[in-house]
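Here the complex is missing a single protein chain, while all its other protein chains stay put.
Right, subunit A next:
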Amino acid sequence: MNVLSCSINTLIKEGLYEISGVEVGQHFYWQIGGFQVHAQVLITSWVVIAILLGSAALAVRNPQTIPTGGQNFFEFVLEFIRDVSQTQIGEEYGPWVPFIGTLFLFIFVSNWSGALLPWKIIQLPQGELAAPTNDINTTVALALLTSVAYFYAGLSKKGLGYFSKYIQPTPILLPINILEDFTKPLSLSFRLFGNILADELVVVVLVSLVPLVVPIPVMFLGLFTSGIQALIFATLAAAYIGESMEGHH
């Protein structure tokens, strides 16, 4: 604790804290009906949603038989999403394409917006604008939706027989099977949250230490990890849905 206090002391004295501007866990709060919300998350998520809807509407407005430019790209993305869903869910993947696709696109665009969009230009009274996925609320929301989705998939496919999977190999595994329902959203949300937050922090810290050249490889690494995280989240969600839909008999 002493070392810590000393290091903070020197940081304050040299004013590094002010220069580097590393802000973690600080939020710009809005009050909505007696509840608090993280305004920076909402603002960036609106921008992400606007980007997604706008570009999709623009590109798919008037589909041509021989696709060009934007339509070509969006067809490629849709085929990619369909491929991921089909691989993980199986033949009945059709109704799940919107869910998996939106998970992938929302997380992907959120992550990349944190790295590519110059959010820092807009000054907030407190906290700062960053990727919506570096807030635990967003990732937990998405993970809980995934949980609801795979429960819905299993129950709608097999009715109450779905719950027989909890004692499937042997009833001894019942506690572990129940535990899985908690670890799945937990691991999903914390993986995404930790990766994105750590990525942005590494970039910010490196920029504060060496403002030139050095952070660039880390930034590219960050872009890579962001894409991978989006793919992992979507793939795992699809895998969970497929797992709850497949027959155990």
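Going forward, a contact is a pair of C-beta atoms (placed from the backbone, for glycine too) under 8 Å apart; a residue touches a chain by one contact, two chains touch by 3 or more; residues count from 1.
To be clear about the criterion, contacts and distances are computed from a predicted model.
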Exercise for the section: Just go with whichever of "Rab5 GDP/GTP exchange factor", "ATP synthase subunit b', chloroplastic", "60S ribosome subunit biogenesis protein NIP7 homolog" or "Mitochondrial import inner membrane translocase subunit" UniProt uses as the name of the absent chain. Expected result: "ATP synthase subunit b', chloroplastic"
Practice task
Can you work out which residue in A:114, A:132 or A:222 touches the chain that's missing from view?
Solution key: A:132
Handout entry: Contact with the hidden chain (one of A:60, A:179 or A:228)
Key = A:60
Problem - For subunit A, residues in touch with the removed chain - result: 1-9, 12, 17, 22-27, 29, 32, 35-38, 41-42, 45-46, 49, 52-53, 56-57, 60, 63, 65, 71, 74-75, 78-79, 82, 97-99, 101-102, 105-106, 126, 132, 135-138, 140-142, 144-145, 197, 201, 205
